[in-house]
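Quick one: the structure is below, questions incoming.
Note that one protein chain of the assembly has been removed; the remaining protein chains are unaltered in position.
Going in written order, the chains are labelled A, B and C, and every chain counts its residues from 1.
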């Protein structure tokens, strides 16, 4: 019997200024295994319907509530398989909880919510419904980041002693929220973004590297946050020292005022037996350092024999054909797709451990503790959830 | 009125071992502006039909002849808008000429054909039919390569004095054609690949850099070709000195035995007033050198103000989100799509000057002259066509 | 009249295991403008004399006290012009103060002393004697670091908002002090190294980047220090957040357990109008980032027109001839040499503002505040001296 394409829904992402709707659609479509089934793409209902038609969604809805209700009412095999949520942070929990309640899987943008409480409630709903849930920490979709996780877990670098994760950007070095940039506006608005701007938007990615790659968790944090650009309501520079659960040192740095930095995120995991370093600017390679040996550079390519079976299905092309941001994002969609197919008994590769609901909540807990610490001049604050 | 998706046909690319079918499908689908309409994906008719169904083509055909005939018979607005040809070199001309004859545009893999004569015949057919035609020199789809072309034409580096273009690979360092590799087999078989292996497969890309980026043409060549791996029927190492039409020096190097080189192609265009260098390993940047000034590094990103209007529509993402091989390939599909839409009076960005039928023929002429030169110990041979 | 070579003295640096004696001797000799006049190179008097003879010092002494007394007793024009001190930290102040007292200039290894009090006393002595004094923050001798200082002072990047400085190493990832490494032993011994191991040894270099390049000073610090390797007496990992005197953010990171990091120090100075980045691994270039412009890469070379007159005399070779660590160190010797010659009315280039006694004391103040902060779980502590 012929395999069906995944039927994917989308909330948000329809506006002309939308940043992440388009890459998610590319990620959904590029592998020829999924289709755009249902969309509630803008907040204005009429605009939402027009947008869905223009963007070739099979079914348009004026509001995410209608979408979830409408899809839930359709017979199995006709309704959407999962919902992609690409709204600002304050509009994640509503559709996510509704979808979960209707038994529909969710791939949600990060950070999960605007508050830890909201995240905990969503967590409970997702647990109760037992639906697949992926948080779009896109950088964990790069095969060399996945390889780093695998190698750390395999013990290649021994016991982890320190993890540094960073994410400098420069695009908010001026007050773009006052110049009409929609992307800047909601990201610097506490009501839509949450209690941390820079920390929530990109510090979250950096912290997730610690969790994902090193399989460690921050138990206590000492944070420094600052609004460098005059008149900005939220932090645009974010630095955290963390104590990790095995006693290792964690360092998270993020900045939005580093002129010239694009998305220069990365990490270094330092163990007793070696170090792994990855940088987004060199995304197709992973550097492995060992005492008194040449540096070893792993490179991406489905044909490299050293790519483990857990990662190989996520690579599309042989060596030398760079798969970038869209493919990384598409890999997260693969994870939810393969999870869904696997649950149904369809043949599908084993999905990788990409960030899920627990990670989403844990990142919110990290942010909440960081905000509290920064308010107290960097006092050490316990991270209230680690999953 | 709602804009329709492009209806795209495909010949070849359906086998499990196929290398380029999958990336072309990703390129076609990722921008949500085109669909897989008709496919004749394998040489065995039954397998072709099964493959088309499995890969979600709307209509499957057992043979490319049927596909062209079948599509041509459908009413306008229902038949395919263009045909993507991803077969081995010896199977390009047939479907390309048929499609052109039926008034259907073509996006064809490179090199255009196996001989210059065949290429000339195809040229005549395409000219007569006046259909859009793009040759898949994928690397010309990278925005920083496009920018290089633009900057050279704008006079940024003065008069061009020398162009170096290179393409080393290592994957044929052993006799993989004897180990069951389909990709290796046809590429090293003169009947399927043409008179040059390495030159045709990747030297062609390097030479096209000279044409595309520097807007120059080889008028005479002195070539050295070698089959390094014992038992190989075609060259796996290829080096050419060229005299370009403005008197500048051209150097084309390609190799398939350079262990460790992935697709490390690139170019350097040296002018009286500066130099531009691009390397595929650093695809998102373009280096500009001027006497006694800091090096200037252009970086890709739709939000950079220095990206000219001719290139901006080809960029999908703001700075720091690497768009790699698939997006470059998708950019060639955009060029044929936008050409077609433009001819129809639909709104579409102005297509960039990506390689077309003339380039395809010119590359074959370059290869033929190179083969002749190499046979005569590097004697200088005129390039018989430059378009 | 013929110019004389500088007569240079040296204390320490004579043992077979000595790390920094040899590079200082190369730095002194390489430019053919100075000679090794007097040495008290080892703690054991007999060994010191033997070492001085073996290393071609004109005069050997058994102890630094004898050296200073002996040289001071010689007529001007015969005694040493300055003294180079390359002993462990606890043996800097003695010879430095004695030399200053005798009117002899000093080029001293860093950190200046083991305690701030000791540094203050030395400061007073040097001020009273008014002798030239250079602290060997060798990395400030790299021309591209000097250029960064100049460009910041020229206002190229506007007002500085943040300075990051880092220095990861990996050589102390195991307990080498227990394996007979002399270098490791004294650096991890509080009596010889001072209250901070990693911070004193290399965090000091990183902090000096903030002072030297950004011309800013830490007024308050919040520090985290850790002895990662079991059994180690001093910190081998060091992280500091600082408030700089213009309100900018300072971040200092240093580590000795980062396996694979060699001397991968560097800095990023982020201003309102741009960013400068330098990395020791790419020492011959300086990166300049501006909003919406190509990155500009300055490169070292005496023939580059953009090298300002203040720096040009420190470059020896035209572009493309890498001048590395020894030349950087030699540049600090040039600074003290040119200062001395200038004071004497000899023709000499204008010396650059390399770190002097005030910087030496300020670095000790930074370290003392950092140690105090780290002991109080990162509480913010005022830096007691900034010069």
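Please note the rule applied: a contact is a pair of C-beta atoms (placed from the backbone, for glycine too) under 8 Å apart; a residue touches a chain by one contact, two chains touch by 3 or more.
Given the structure is predicted, the values throughout are model-derived calculations rather than measurements.
Engineer: Have a look at C:186, C:306 or C:325 and name the one touching the chain we're not showing.
Structural biologist: Of these options, the touching residue for the absent chain is C:325.
Engineer: Tell me which residue among B:50, B:251 or B:358 touches the hidden chain in the full complex.
Structural biologist: Checking the options B:50, B:251 or B:358, the one contacting the hidden chain is B:251.
Engineer: For the chain not shown, which residue from B:121, B:182, B:226 or B:312 touches it across the whole complex?
Structural biologist: Checking each option in B:121, B:182, B:226 or B:312, the one touching the absent chain turns out to be B:226.
Engineer: I need the residue numbers on chain A that touch the omitted chain, in ascending order.
Structural biologist: Counting over the whole complex, chain A touches the hidden chain at residues 288, 292-299, 304-306.
Engineer: Using the touch rule from the top, list residues of chain B that touch the missing partner.
Structural biologist: Contacting residues on chain B, toward the hidden partner: 157, 161-162, 164, 170, 173-174, 222, 224, 226, 228, 237, 239, 241, 249, 251, 253, 255, 257-261, 268, 270-275, 277, 287, 289-291, 295, 377-380.
Engineer: Hey, which chain C residues sit against the chain that's not shown?
Structural biologist: So the residues of chain C touching the unseen chain are 2-3, 5, 19, 22-23, 25-26, 29-32, 36, 53-56, 169, 171, 261-264, 280, 283, 299, 301, 303, 316-327.
One rule holds in what follows: only the chains that are shown with their structure count from here on.
Engineer: Among the chains, which one keeps its Cα centre farthest from the Cα centre of chain B?
Structural biologist: Ranked by distance of C-alpha centres from chain B, the top chain is C.
Engineer: So the centre of each chain is just the mean of its C-alpha atoms; given that, what is the distance between chain B and chain C in Å?
Structural biologist: Their C-alpha centroids are separated by 55 Å.
Engineer: How many angstrom lie between the CA centroids of chain A and chain C, rounded to a whole number?
Structural biologist: 43
Engineer: Enumerate the residues of chain B that touch no fewer than two other chains.
Structural biologist: Correct list: 299.
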